[in-house]
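Below: one structure in structure tokens.
Just one protein chain is left out here, and the rest sit where they should.
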Amino acid sequence: MLSMKTVAIVDYGVSNIDSVRRAIEECGAHPIVTSSFRDLEKASHIILPGVGSFPVAMRNLRERRIVESLKEQVVAKKIPFLGICLGMQLLAATGEEGETTEGLSFISGTVRKFQPLSQDYRIPHIGWNSVIVVRDNPLFRNIDPASNFYFVHSYHLDCSNSEDVVARTPYCGEFVSSVMRDNVFGTQFHPEKSQKNGFQLLRNFLSI
Amino acid sequence: MLKIRIMPTLLFKDLGLVKGKGFDSWRRVGSVMQSIKVYNMREVDELIFLDISATDEGRRPDFVAIDELADECFMPLTVGGGVRALEDFEQLLKVGADKVAINTAAVEQMDLIAEAARTFGSQCVVVSIDARRVSQGKFRVFTHSGKILVDIGPVELARRSEQSGAGEILLTSIDRDGTMEGYDIDLIREVAGSVSVPVIASGGAGTYEDFVKAIEVGKASAVAAASIFHFTHQTPLGAKQFLASRGYEVRL
Partner (left out) sequence: MQCTSSQNPNNERSEEMIRYIKYCRRCVMPETKPDLLIDGEGVCSACRYYEHRKAVDWKKRGEELASILERFRSKSGDHYDCIIPVSGGKDSTFQTIRMLELGMNPLCVTATTDRLSTIGRKNIENLKNLGVDYIEVSTNPVVRRRINRIALTQIGDVSWPEHVAIFTIPVRIAVQLKVPLIIWGENSQNEYGGPAGDAQNNTLTRQWLEEFGGLLGLRVSDLIGQDGIKRSDLIQFFYPEDSELRRVGVTGLFLGYYLPWDGYQNALIAQASGFTSYHKTVEGSIVNYENLDNCQTGIHDYFKFLKYAFGRATDLACLHIRRQRLSREDAMNLVKAHDGKFPNQYLDCTLNDILDDIGMSMEEFVNVCDRFTNKKLFQCDTRGNLIKDRSGNLTKINYDNVVDEDRRDS
């Protein structure tokens, strides 16, 4: 029963939290926007939303001492964890935006800026694009294999291990649009803004 | 492939939604909540909400009202009007906007673009440029909802904005706005050709063919429109079907 699920949405000062909160509510679960360890401890699922810059985000996470809490819940206790957009990029080992920063290192890889192949490829990558699922996984159940989701970003996560890659999206070649490693999930797109498909994905996540 | 976006625009003035012609003769249209819900139902690609009296009235954005609207809005939302400070960006993003548009501030406080891009990321920063033809083939930017002429061309402003870190340009032809006589394709082409960030065409759409021109000739990445969706039987979905039939990638 989704209504029994308490979902912690990490508040780290620079992100668009309200839409994620609203979306989780619409899914029938119970969202808490928080940065406190106690709340993270009680949650059945954790979401790290994302709008902002990598170095500023990591700094905020460290300042609020969230990094340790996350590592505790996610790595040690294996709570299902979803990073959205910047949240997915933060999963990486290294970020390249502005300065080189160490990420959460839940998924190994480097965050890089898009390199446009021609003038037709405008950066940031903004809009609806196909997410092509390359690997069986619980996030994309009951969703058509090449559905459109909403993206708005200039950077993407370059995964070191191809087994972590769940989906790719064509833009400036191809980039990784969704990842999974054990209980850690990431989507470069915004499921909370992707209407029917996005809500299905969130429900799938909450059912884990 | 990245799909072409069709974006209905909601203009808010004083107490409710309006539509105008050439940024004048404002006429009240239905309630905001109603419009947001209808577009939500229609699963439009993205929505733009602009409070066009905020700067005039020296007001900041109405965060409480926008919070309420964003709660009903399950699609990407760009909010603009009266944004003058970094705190405005922060608050708007917090209450549910995905992108924040600045217009007058982009001209009067160029630093704000860079500051916002640094703090929140370029992808959140939309610079909204309103322009008029002032003489043969020459355009000029206007601020304060089309009232104050600035001696800078839209191309120059767009370039400067991109350099400062803006992620997107919302380009509106004041002359064509509300007329449903077609976009100003020259304006779009000039600006889109001069930057490498996405450009959203706005002002004048009256038929689906206008969307095609904006994309094909103007090289816009997205098209914004208001009157065509309020006042004719044409719909965002109909527009996308038309574009698809012409071979363009759209989300259906």
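Some notes on this structure:
Going by the order they are written in, the chains are A and B; count residues from 1 in each one.
Criterion: contacts are C-beta pairs under 8 Å (C-beta built on N, C-alpha and C of every residue); 3 or more make two chains touch, one makes a residue touch a chain.
Just so we're clear, the structure is a prediction, and the values are computed from it rather than from any experiment.
Here is the thing to keep in mind: the chain we left out touches B in the whole complex.
Which of B:Met7, B:Val29 or B:Val199 touches the hidden chain is settled by the complete complex: it is B:Val29.
In the full complex, chain B makes contact with the omitted chain through residues 14-16, 27-35, 37-38, 41-42, 56-57, 59-60, 62-65, 67-68, 72, 229-233, 235.
One rule holds for everything that comes next: only the chains that are shown with their structure count from here on.
Rounded to whole angstrom, the centroid-to-centroid distance between chain A and chain B, based on C-alpha atoms, equals 28 Å.
Considering their complex, residues 14-19, 22-23, 26, 51-53, 56, 86, 98, 116, 119, 122-130, 148, 150, 152-154, 170-171, 190, 192-193, 195-196, 199 of chain A touch chain B.
Taken in their complex, chain B has these residues touching chain A: 1-5, 43, 45-46, 67, 70-71, 74-76, 90, 93-99, 118-124, 167-168, 196-199, 221-222, 251.
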